[in-house]
Every structure is written in C-alpha cells, then in structure tokens.
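Structure record follows, encoded as structure tokens.
A selection of the complex's chains, in situ.
Chain nomenclature is as follows: A and B, assigned in order of appearance, with residue numbering initiated at 1 for each chain independently.
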Amino acid sequence: MPDKRSILIMLDPDAQTSSFDRVVATDAGVDQQFAYANVAPDQVQGLVHGAIFTRGMDDLKRTAIFVGGSDVEAGEKLLARVTETFFGPMRVSVMFDANGANTTAAAAVLAAGKHVELSSASSPTALVLAGTGPVGQRAARLLAREGVAVRLASRSLQRATAAANAINKTIGNSLVTGIETRTDDSLKQALDGVAIVIAAGAAGIRLLATNIRETAADLRVAIDLNAVPPLGIEGIDVTDKAKAIPHAASSTGTIIGYGAIGVGGTKMKIHKAALRSLFESNDKVLDAEAIYQIGKSL
Amino acid sequence: MPDKRSILIMLDPDAQTSSFDRVVATDAGVDQQFAYANVAPDQVQGLVHGAIFTRGMDDLKRTAIFVGGSDVEAGEKLLARVTETFFGPMRVSVMFDANGANTTAAAAVLAAGKHVELSSASSPTALVLAGTGPVGQRAARLLAREGVAVRLASRSLQRATAAANAINKTIGNSLVTGIETRTDDSLKQALDGVAIVIAAGAAGIRLLATNIRETAADLRVAIDLNAVPPLGIEGIDVTDKAKAIPHAASSTGTIIGYGAIGVGGTKMKIHKAALRSLFESNDKVLDAEAIYQIGKSL
C-alpha cells in the first residue's frame, strides 16, 4: 500500500493565505495543502485536533502544520497554540516561517559562515543592524549559538538591550550586546573590530553608507537582507552573491557582499528541505535553530 | 481516457473549514477538495450550479458535495438548499455529516447490533441518554428503523417527547417514546428491561453512574459517545471496544462496553466508505439511514 498523501495544514493570520508559502509547499512536494487565512489563536485547537485525531499513529507523520503569512508576532501566537494542543504522542510536526523570518535568518548566517568561521574559538564579532526585528533577532540568536559575539543594533538602546537580553536568556550565555546606532559616530564604533555585518531592516531604509562602512578594517562579509531600494547597505546590490565589493579599509581591498536575492536561493532551498523533513516523523518543531541546522546539512 | 478527477465540494458553516473532514476526504481518495467556510444558505445555489453545469451527464458522478463542520442545525439548512437546487437528472451526490453526527450514530448502532439482535421480532429495548441532540436523535431513528423500541431520554420531558414524535412521524411507526431522566429513580425506571444504552451527551457530562447502571438486569451493551472526561457512562473508558465491563446485576457478571474511541475506528471506516460511494452515481443523498446501510455492508 502506498503512503498516505502528505497533508500540510497551513495557518496564516493574514486576510489571504500567502501565495508565496503555497508555491514553495507545492515545489517541496506536498500532496495536499489545507490553507487557512484569517486564523485566530482560538481557532487553532480545532484545526490541530483535526490533524491528530484522523490518522493512525503510523500515518501521523504524513500530516504536518506550517505557520506562515506576513505577521511574525501573530504567527508566534498561533505556533504557541499549536504546540500547546499536542499531548504525548498525539502530535504532528510543525514549521514556523512567518514572513520568511527563520529561513531568511538561517540563509544569512549560513552565507556569513562560508567566509568567516563561526565559533567561539575563532571569535569573530558580528553586527546585526536593525537587529530588533524578527529576522534580526533570529540572525543574532543563530550567530550567538555558534559562539559568535554579536552586537545587536537599533536606533533605541532600550529596545536593543531588551532584545539582546532575551536572546542571552534563551541561549544561556551573554554573547549578545544591545547597542544604539543613531549617529555616524556610533555606527563607526559599532563596526570597530566587526567581521560580519548583517542588515535586517525594513524595506527602503538605508542603514549603512559606504563612507561609514569603509572605516571597518576587519570587515569581511556584508549581507543586506533588504530587497527594495534604497538598499540597506550602500554598495551592495540586491542580486550580489558572494561578490567582491570594493572596501578601502580592507587589506585585500574588498569584502564579500550578499544582497537579498543573492541569499534568496539558499533561503528557498532551506525552506523546501525543512518542509520535506516535516514528513519524516510526527514530532518536529522547526523554529529558527532547527531550520538553520537543516540549512547546514544541505 | 482516464476518469475525470473526483471533486468534493465541501460546505461548512464554520469560520474555518474542518481539518478533520478534509483529512478524511483525503484518505478516502478524493482527488480535489473545494473547501468552503462560512457558507450561508443563500450561497448554496451558486455553488451547486457550479457543480451541475460544468461536467457532462456521464461525468457528473465524479463531482459530489459534502456538508460538514461542527454545527448540525446550520448544516441541515445547507443540505436542504443543496437538494432544493437539484432538478431532474441535474444533480450530484451529497453526504451530510455535520459534527460527525451521522457516522457516529451509525457506528454506535452497528456496535450495539454486534451484541444484540436488532429487530422487531427479538424486541430488545434501547435507551438513548441525551437523546435530543443530533447524535442521539439519529441513533434513536436508526434503532427504530430496525424495529427496536427506543426510550429517548432528556432532562426535559417536553423536548424528549417532541424529538420522539418527530422520529415516529418520519419513520411511520411509534417505537420511540420520550422520557425524562432528571433523578436517579427516573433513570432506574428508564433502564428497566433495557438491553442497549447509548449515551450521546455533551462533552464532560456524566449521564449514568455505576450504581444506577448496575440496577439494569437486562442490560447487555453500553456505548458512551463522549470522549472528554468525566465520561458519560461511569466505568467505561474512552478506548473501550467490546470490552467486558463488570455489571453485578447481569447473569454473566459483565456487559459489553464501548467508548468514543472504541467506536471511532468504525466511524472512520463508515465515513470513508460513504465518501467513496458518492462517486458511484450522481444521485445519492447520504443522510443517517443511507450511511448506516453503508456501515452495515462493510
């Protein structure tokens, strides 16, 4: 008897389900998508019960849940309800990627790791600009888990510190430091000794100008996750992928640059691989760390 | 030329389509599900026209309609609109199973029939506790159609009598009697001479305590359709399936017990078989009786 068809129950808090999430699910080979829009937290229990009470234990791994859409905070509430509803072995695998935050952060850190060894031994320092947003926080968390010292930057020191503390508490170390980058001087200071910079800001906001960037003598990789002009890091194009970018302060005269589309290919591969892995067992919870591990194994 | 893909148009009055109904439809082998949430009665005609005006007569049986969701009354209104919209041979098969009421009632009566011969000749008596709800009424109706005398119990004599009369009128006999079971004494009286008891109450309400149950000397089968503790019949576990339950008043010292999950396997088999049978012709209306007949044939 062939396997039961794979089912992905897609929970989206937006008014319309994400066509992006659905195309990727199709291309990951999911047989059946049950795509729910406008999902409120109190509707989750019933939808999860329908997932866990319909197939026998042996077939439960052929059903999985994906929490997506554009609103990361709303999605996190849905994810919490999903996992609360499980009990004992009565569960299905679930992946969280609202606004692509997990796959984007994972792809950015993987890109950085191709050029700078990520470990506490080699001790590089990373700077995450606009680090209090969902992608920025996840990138900082993944870097800190690898042992990298991270400067998490925001226009507000208070929000930066709060986000940094939350990550340190989650991981159980103190590698992330919140910093404020309101002025050119504070930005130069933030870049001092930094090997990796990741810009995770909102669309159309320039976070780092070339004349500031080029003061960073130790910089080796710059990754800009913004896809809408003006780009977040001046001098890096949206399609750049491991491209040599002129950088006067560097001993080689260049650094490695990635734009949003340059990182996008890896992001899509991670997304599909994570979706496929949902159907290997019925007990996975794929949030940032697990998704990053899947990316590393590709 | 291969058959046209089978299409199930799923009408659900709830805010989100039932993931339960959708997984079962997948596992019954339906090729394409068009799942509609928030369906209002006045939207049914257009949806049915789309079903009957798109494929030629030879292929109409490859399209069918399922009315589901959690609200039995709202679902019944949708079913009425569906069948009203058909005309002459311009119709597709339709199945009604809002809140699983039909498949649950059918599975319960089938379970009872494995242990007590259901017929007017052998004249067993059945008691349906919380019999005015959708599952209770359907179980009483199926039993009475088999010739079994049924006591349909409720806390309100008026509602019990109304439900019993409605069933008798539908079937054209007078085998169902409405009774009130507010007190222990009325419950003992209700159990007197009864061979089958089915508890069809709301989640978490105890309908029958052991000390009352054990006064029923003729009792042979007890079926509890409630899946949430406290269970409806004390002493029966949710997973019991034809299990011997201690019963002092019985000559054998035991009765046969079924819990909600114990009946659930049969319920699921009936649900899938009924869905599959929809695509055998374009003129089926699968409500309680037809679904019970499908269950009997399994």
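The rule we apply is simple: contacts are C-beta pairs under 8 Å (C-beta built on N, C-alpha and C of every residue); 3 or more make two chains touch, one makes a residue touch a chain.
Quick caveat: nothing in here was measured; it's all calculated off a predicted structure.
Visitor: Count every copy of the one sequence in the whole complex, not only the 2 placed here.
Guide: In total, this homomeric complex is built from 3 copies.
As a working rule, only the chains that are shown with their structure count from here on.
Visitor: Suppose each chain is reduced to the average of its Cα coordinates; what separation in Å results between subunit A and subunit B?
Guide: Distance between chain centres: 47 Å.
Visitor: For the complex, which residues does subunit B have touching subunit A?
Guide: It is residues 15-24, 26-27, 33, 35, 70, 268 of subunit B that touch subunit A.
Visitor: Which residues of subunit A touch subunit B in their complex?
Guide: Touch list, subunit A to subunit B: 4-5, 7, 9, 32, 34, 36, 38-39, 43, 46-51, 53-55, 63.
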